[in-house]
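One protein chain is absent from this view; the other protein chains keep their places.
Lettered A and B in written order, each chain numbered from 1.
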Amino acid sequence: MPAAVSSGGSFGEPEGPPGGSISTLSPEDRDLVDRLRSGDEPTFLALVEKNHRAMVRVAMGYVASEAVAEEVVQEAWIGILQGLDRFEGRCPLRAWMFRILVNCAKLRGGREARSVPFSALESEDEGGERRPIETFRPPDDPRWPGHWAQGPERWADERLADAEALVRIRAEIEKLPPNQRQVITLRDIEDWDSVEVCEALGISEANQRVLLHRARTKVRQSLAGWAAEVAP
Amino acid sequence: MPSATGDTGAEQPMRAWKFLDPGRIAPFGGHVWSAPSTSGPGAWVEPAGGVFACRLEDLPWWIRPELWEVELAGPVRMLPTQVAAARGRLLRRVLAWDEAVLRAYGMACAERARDRAVHAFLREDRQGEGDALRRTRSMLELYRTAQGMATDARTPSSNAVGYFAACALRAAQGEGAAAALHAADAVSVATGDPDAFARERQWQAAWIAGRCALSAEPVAVV
Partner (left out) sequence: MSVARPQELACKQLVELLTDFLDGALDESTRTRVEQHLVWCPGCTEYLRQFRATIGVTRKLAEEDLPERVKENLLDAFRHWRHGS
């Protein structure tokens, strides 16, 4: 049984005002916490299923492998459960859960050197894949510096409906640097909003958007050659 | 009855014009405007980001497939190339605005820019190039001729002919909005006049208003 992370006191929650704290939990969170405290297993399982993938991907931002990330997530759940009785509801439940997760992951990641850099997994040219030529005019162009020289080729809509598109996107996301992968997972797969992501990862809105933009740009580009081909 | 205040100074709803994508869809906000019917204007829409619309002079900046007359309520903010309000509703579709008129618009802008390009060549004693531009019989031929001359941008005429080539190509493709923008740039560069661009935009707005019989001033709703 992995060691539990200490979650004493109001661990992971923002500083309360003097004279006691007021819970600002939403009714949904309130209900969730009550059910968990009463031992409701279906509620717990639903919460786990909903968040598991996001938690693994976030943990992977700090540790060397997916296997270790899975372990970290399980450790974090124990910390979450142990902290639940003392959770005061000063921030949303999910934000609190992910702070515990991030702390577990950082502790674990600090202890282990990253043995396999993620970038080593990538960049074998998928044989015969056509890369579209998309270029901008140079800065010294007399009339339209920085405008499209060769613009993006139009995508065929039926390509995007193809299951292959999902395979390619998933593959490209796996190749992203960990911090970009975290953000695109939470924003674009899990559909979190910007504020929630910043709270969970402890980054600024501006930083979050830069990471998201880089990730989306790479994913779009990875689809470009394939999606532009007219289906036979 | 909702009222408009702010820069208009009027306590009445403001009329303006609005380009939309097919199906009454806001081109950037994505929300759908409610359709007017025989019994009256469309329902008020109040999207989170507010609504934006055109005065007459703003039309060339915002061209899309559908043109509508709209009414704006609440304080209306005057911005450099549009007006903004919290909510608006559709009054009527300007049926005169369609793909054919968009194409005609692009052609008209290109013809006007061609004249300026020819004059720019004449001013630089380059009669041959001016004549070559005059002689072409189709917009595509005009594009190819102009493109062939756009080898550098060292003089006003050489520079202008490059913008003009882009204008002619777009005009040939029926893409009036792009043709118009490149035309205004061509004229601006050909004349070297800092006010020329704005004047071309005004001419372009007046062309649209005239062709679509849009009233000259937004009329307060009685």
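The rule is simple: contacts are C-beta pairs under 8 Å (C-beta built on N, C-alpha and C of every residue); 3 or more make two chains touch, one makes a residue touch a chain.
Note that this is a predicted model, so its numbers are computed, not measured.
Participant: Using the whole complex, pick out the displayed chains that touch the missing one.
Facilitator: Hidden chain, whole complex, touched shown chains: A, B.
Participant: One chain is left out of this view; which of B:35, B:79 or B:96 touches it in the full complex?
Facilitator: B:79
Participant: Taking the full complex into account, find the residue in B:76, B:117, B:189 or B:208 that is in contact with the omitted chain.
Facilitator: B:189
Participant: Spell out, residue by residue, where the missing chain touches chain A.
Facilitator: 39, 41, 44-45, 48-49, 52-53, 70, 74, 77-78, 81-82, 136, 142-148, 151-152, 154-155, 160, 165-166, 169-170, 173, 184, 188-191, 194, 205, 209, 212-213, 216-217, 219-220, 223-224, 227
Participant: List the residues of chain B that touch the chain left out of this view.
Facilitator: Touch set of chain B with respect to the missing chain: 27-28, 49, 61-64, 79-82, 153-154, 159, 163, 175, 177-178, 181, 185-186, 188-189, 197.
We take it that only the chains that are shown with their structure count from here on.
Participant: What residues on chain A touch chain B, complex-wise?
Facilitator: On the chain A side, the touching residues are 142-143.
Participant: List the residues on chain B that touch chain A in their complex, please.
Facilitator: Residue list for chain B touching chain A: 152-153, 159, 162-163.
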